[in-house]
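Missing here is one protein chain; the remaining ones are kept as they sit in the complex.
In order of appearance the chains are A, B, C and D, and numbering begins at 1 in each one.
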Amino acid sequence: MAKGRKVRHNTKIGLAPGSLFFTGDRKMDKPEIELIIFNETEFQEQRYDSISEALEVVHNSDKICWLNIDGLHETSIIEHLVIEEKVHKLTGEDILSIGQRPKLDEYDHYIHLVANMFMVSEDDIESEQISILIFDKLLISFQEKSGDVFEHVRKRLRESSGQIRKREADYLGYALIDSIVDQYFVILEHYGSQIEDLEEELLDKPTESILGKLHAVRRKALHMRRAVYPMREVVNQFEKSDSSLVDQETKLFVRDLYDHTIQVIETVEVFRDSVSGLLDLYMNTVSNRMNNVMKVLTIVSTIFIPLTFIAGIYGMNFTNMPELEYKYGYLIVMLLMLVISIGMIIFFKKKKWL
Amino acid sequence: MAKGRKVRHNTKIGLAPGSLFFTGDRKMDKPEIELIIFNETEFQEQRYDSISEALEVVHNSDKICWLNIDGLHETSIIEHLVIEEKVHKLTGEDILSIGQRPKLDEYDHYIHLVANMFMVSEDDIESEQISILIFDKLLISFQEKSGDVFEHVRKRLRESSGQIRKREADYLGYALIDSIVDQYFVILEHYGSQIEDLEEELLDKPTESILGKLHAVRRKALHMRRAVYPMREVVNQFEKSDSSLVDQETKLFVRDLYDHTIQVIETVEVFRDSVSGLLDLYMNTVSNRMNNVMKVLTIVSTIFIPLTFIAGIYGMNFTNMPELEYKYGYLIVMLLMLVISIGMIIFFKKKKWL
Amino acid sequence: MAKGRKVRHNTKIGLAPGSLFFTGDRKMDKPEIELIIFNETEFQEQRYDSISEALEVVHNSDKICWLNIDGLHETSIIEHLVIEEKVHKLTGEDILSIGQRPKLDEYDHYIHLVANMFMVSEDDIESEQISILIFDKLLISFQEKSGDVFEHVRKRLRESSGQIRKREADYLGYALIDSIVDQYFVILEHYGSQIEDLEEELLDKPTESILGKLHAVRRKALHMRRAVYPMREVVNQFEKSDSSLVDQETKLFVRDLYDHTIQVIETVEVFRDSVSGLLDLYMNTVSNRMNNVMKVLTIVSTIFIPLTFIAGIYGMNFTNMPELEYKYGYLIVMLLMLVISIGMIIFFKKKKWL
Amino acid sequence: MAKGRKVRHNTKIGLAPGSLFFTGDRKMDKPEIELIIFNETEFQEQRYDSISEALEVVHNSDKICWLNIDGLHETSIIEHLVIEEKVHKLTGEDILSIGQRPKLDEYDHYIHLVANMFMVSEDDIESEQISILIFDKLLISFQEKSGDVFEHVRKRLRESSGQIRKREADYLGYALIDSIVDQYFVILEHYGSQIEDLEEELLDKPTESILGKLHAVRRKALHMRRAVYPMREVVNQFEKSDSSLVDQETKLFVRDLYDHTIQVIETVEVFRDSVSGLLDLYMNTVSNRMNNVMKVLTIVSTIFIPLTFIAGIYGMNFTNMPELEYKYGYLIVMLLMLVISIGMIIFFKKKKWL
Partner (left out) sequence: MAKGRKVRHNTKIGLAPGSLFFTGDRKMDKPEIELIIFNETEFQEQRYDSISEALEVVHNSDKICWLNIDGLHETSIIEHLVIEEKVHKLTGEDILSIGQRPKLDEYDHYIHLVANMFMVSEDDIESEQISILIFDKLLISFQEKSGDVFEHVRKRLRESSGQIRKREADYLGYALIDSIVDQYFVILEHYGSQIEDLEEELLDKPTESILGKLHAVRRKALHMRRAVYPMREVVNQFEKSDSSLVDQETKLFVRDLYDHTIQVIETVEVFRDSVSGLLDLYMNTVSNRMNNVMKVLTIVSTIFIPLTFIAGIYGMNFTNMPELEYKYGYLIVMLLMLVISIGMIIFFKKKKWL
């Protein structure tokens, strides 16, 4: 769980609701504004320096426009949208507030979607908040930093594969959410193989370090769960939406996406169950090993302590100890010890400790 | 849980939704296409090499047709269906995507059902994804590989037992799902007797290996649970369906099937409860045994350590130790030791450790 | 849990749905067919050898008829009913399938109820499946074997006590279900006193055998729970039924019965809670006892091991050990040992181990 | 949990539903019949010997009447009501059946409420079943024995404080239930301070007896919970009732009562959580102490056992042991032992066991 992320909210306390204030960490120098314009026959990809330039191009076009903005620290961009595109102030605030819960808000002329995007980077999982605004012929997406999971969508747009170029902004929105959810499966596979490794290690040669590892996976699954659970509601609202912005045919695809979301959630639940199963197994293994340690101690002690006592008796220096003078005294004592040892071993055999 | 199965999804990332791409393992050489054509009086069973041939026969027949396809790796078959039978692309994608959650999707002219079929093979349980498309007079079923649980249905068709030959494709669909759910009971009996064996072993002579076995059964029950839970929803949707494809009389049978599904789920839950009850019992047994081991150690140590100490004292070599010279010194010390031992034993008896 | 009962289903695999096949154990020689005919003024009780004879009497009577059939292995009886009384084939199948979940199915001209009857026999609890068909003026009940909990109902019919003779078949159906649910309270009292005994034993003098007993009660409560949970739904459906077969006044009584069913369920839940509370208590008691055992071991060892070491030192045979020659050497060492012992005891007192 | 109370039901088995049979223990000699008649200006309080006398007074009055009956063993009173006041037989049966679940049943001309009243007596909590019948201008309350929590209501009636004298029987009914729920808070405070005491004891100086006490509180909370949960439903039904007997203004007060009921339930849940938290804490404390006991044992044993072994070596009686003759042999061995001890202590310090 990214520290501080979940309770970032309070840096904003005292501001009026709807205030445009970025609560995240500044992760890049300058926001990157990228505009893709396409219809069934044409495709155009361009970077812009200012939001007003880009919006002008959008307004002069009758094609589908996808405006992607990486970097949220320049709040002037959002302000621009609030004024130019009549985006509600609360939408603006939500886009800038990092640590939002995934949600879908419908407004008169646009739909506002918030989701968490997960990416595998080196050996860790990074998460990033994505906001998507679906207008009639325009889709605007906001990311905290550059680098995303939308490359496949861009490729399909460029190559006009599938029906993406033939459809409106709602289908593009679906395609983006779909690629975010698809990415969840990659993350799950990552965790799944971690859990399998831990299970193998646990059954094979359990060490103490496994406890910390299991704890870490448990935390990650918890974090993941928190991000994917609300997605179900988001996708469901998207499917059930009666906004004229969402096409009937698109909804068929969203229904399919909904099934995937449920599958993600179930897999996360299975992971939780698996990890707690492994923790139980670990605890039981520890108990078993303790039991074995104790048995060895008990067997050795129980055999030798009485014998040592007998030896101790005949080590006493009393002047009047007739046994000491017997010719076979030593031999008899040794035999007695042997008999005791064998008796003990039989006793342990019967108790199934040996 | 079949490894890799649950997170197979990602091999498809980057493909447009509706892309026809097989995500499973190639399990057989060539898909087998089998066509059964029947009505109340006639019955015909035939294998075909190509899907187009089979479909031509279907189109020229006014009887009920059951087209069963084993093997999904040749995506051309699905492509054919998408074009010829107007199957939606998403349906095609779902048929080819192994690791789907059981579900029921209704389209205008067909119903699409996904289920998991379990089969007992040698000493393990194998699972396979089954897709069923119910059209007006045609039912198409897809399996990953040859070998299935539908033999009883075929037999009833051949022998015209029951009403199966008098009914439409919806009843055939019901019969197939019914035989899948019936098979769950076989699997459950398999697990049930495993659990009973484990319980007997646990109460009789608990060994360490039982822990691993309980863990394994727990995992299998978890896996089973994941497959059967969504089936309830599927069967319920089937019963509640307002599609004209599903007959009122068939729904009575589906209601009955729904009861069976609930029964499967409840049995799985009872297994989960039983296994965790056994795990608790095991842990308690381990604790009890540890307790017994500790008691033996404590009793032996507590009796002999003080005695050994006394023997140690009279083993010291001080020149001035008057007791050593006493005539009855040795006897008195031995009696003292006896008194201490008896005192200890009475103490343990009172504590109910003996 | 009766072994094999829960997963009996599979012996029927391969049969067409609606096939009349008895899945239970043959528990008696010949089915017993008993017919009670009554109205407000008349009462008649008769045994018949064949179902057709009995049905003929029923058809010729304008009074309320209760046909009770003990023994299900002769499927011809059910076949007869399917044909003569237009009972649905699925109803017939359900009556013969032992291990059904309690349920209520409404058909056009009858209501079909399935319930589990529990009976205390010698020192165990036996359960049996009861099917009840409520027609307009006829009630048919099916039992696996003779011997039931309906004797009270018969007595009230004979003696015309209460309003039972003034009412229709629906009220008779209610009375039968009511006597089944009343019997649950007897079983619960049986379990309740078992749990109280176990609690007393646990608080008084916990032995290892209690673990097995608690486990057994836990299993039985689980089994009971499985039988009574669906009963709530059954009774609720009965009360909410809009079938013309169920009278408004009867529904008042069924509402009361519903309250009893809830009470049964809550009592079962309390038992579950109690048993797991007792298991926790047992585990804690075991831990406490282990702690005490360990304390005794530690105290004895910690006091005597150092003393034995000191004695060991002066038991060494070095020629040059000046202390050994001192006049008060022995006395000093003994005093030293005393001081160490007292120091240890004070240490343990301070740690509250003594 | 009062023994036998929960499963008292069965003493009634075999009786027709609606039979008037008292299932409780006879707790007093003669039922006490008390009648309070009031309106805004007048107030009258009187005891009667027979129910018929009291009912005659009620029928001749046009004021609000509250008839309170302590003692249920004379079933003739209920029979009288069934005939005179047209109370349904099932209501009569419920009033007499001790161990009922709290519930509210609406009939045409009256509302029937069942609740559990708790009272603190000496050092225990007693519970008693209260039945309340709300007619148009008459309220009848039934108690198992004399002594109740309604004294405050009587006082308010006598002193005409609040609006109670200005309102109808429905408000009086609300006032009675309100005083029962108010009493729950007293009981909860009682338990709450017990739990706080246990927590203090546990953190301060945990003894073994605390386990039994925690178990007892846990049981009591479970019992309490069982009584208050259905009250929520009862009060909710009271508020939502569309009976003409319940005034709109009264419902505002019942809504407030509903909030109190929820608060009671939440407090009970917090107690459950607290108790199980304390049980966990206790178990962990026990583990910790066991750990400490083991550490002391291990440290003492690990230091002295090797030293004793060395002393044992030089206590051997071999004739040819050159070290024994060395001048500084004894000194060297003593130094060696010192070095070993210090080494061990450093080892334990490093392991943070000291």
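The rule is simple: a residue touches a chain if its C-beta (ideal position, glycine included) is under 8 Å from a C-beta of that chain, and two chains touch if they have at least 3 such contacts.
These numbers come from a predicted model, not from an experiment.
*Asks:* Could you tell which one of D:Ala216, D:Ile305 or D:Ile346 touches the chain left off the display?
*Replies:* Going through D:Ala216, D:Ile305 or D:Ile346 one by one, D:Ile305 is the residue touching the chain not shown.
*Asks:* In the whole complex, not just what's shown, which of D:Phe43, D:Tyr107 or D:Phe185 touches the removed chain?
*Replies:* Touching the chain that is not displayed is residue D:Phe185.
*Asks:* Check each of D:Asp25, D:Asp259 or D:Glu325 against the chain that is not shown and name the one that touches it.
*Replies:* The one listed residue touching the chain not shown is D:Asp259.
*Asks:* In terms of residues, what is the contact footprint of the unshown chain on chain D?
*Replies:* 151-152, 155-156, 161-164, 174-175, 178-179, 182-183, 185-186, 188-189, 192, 196, 203, 252-253, 255-257, 259-260, 262-263, 266-267, 270, 273-274, 277, 280-281, 284-285, 287-288, 290-291, 294-295, 297-298, 301-302, 305-306, 308-309, 312-313, 315-321, 351-353
*Asks:* Can you list where chain A touches the absent chain?
*Replies:* Residues of chain A in touch with the missing chain: 1, 3-4, 6-7, 9-10, 12-19, 88, 90, 93-94, 100-101, 103, 105, 205, 208, 211-212, 215, 218-219, 222, 226, 279, 282-283, 286-287, 289-290, 292-294, 296-297, 300-301, 304-305, 307-308, 311-312, 314-317, 321, 323-330, 333-334.
Criterion: only the chains that are shown with their structure count from here on.
*Asks:* How many degrees of rotation bring the Cα atoms of chain B onto the matching Cα atoms of chain C, given to the nearest 5?
*Replies:* The C-alpha superposition of chain B onto chain C needs 70 degrees.
*Asks:* Report same or different for the chain C and chain D interface, where same means the shared residue numbers exceed half of all residue numbers found there.
*Replies:* Different, since under half the interface numbering is common to both chains.
*Asks:* Where the centres are mean C-alpha positions, what is the separation of chain C from chain D, in Å?
*Replies:* 26
*Asks:* Which chain A residues touch at least two other chains?
*Replies:* 315
*Asks:* So how do the chains connect up here, line, ring, star, complete, or something else (other)?
*Replies:* Looks like a simple chain-to-chain line, open at both ends.
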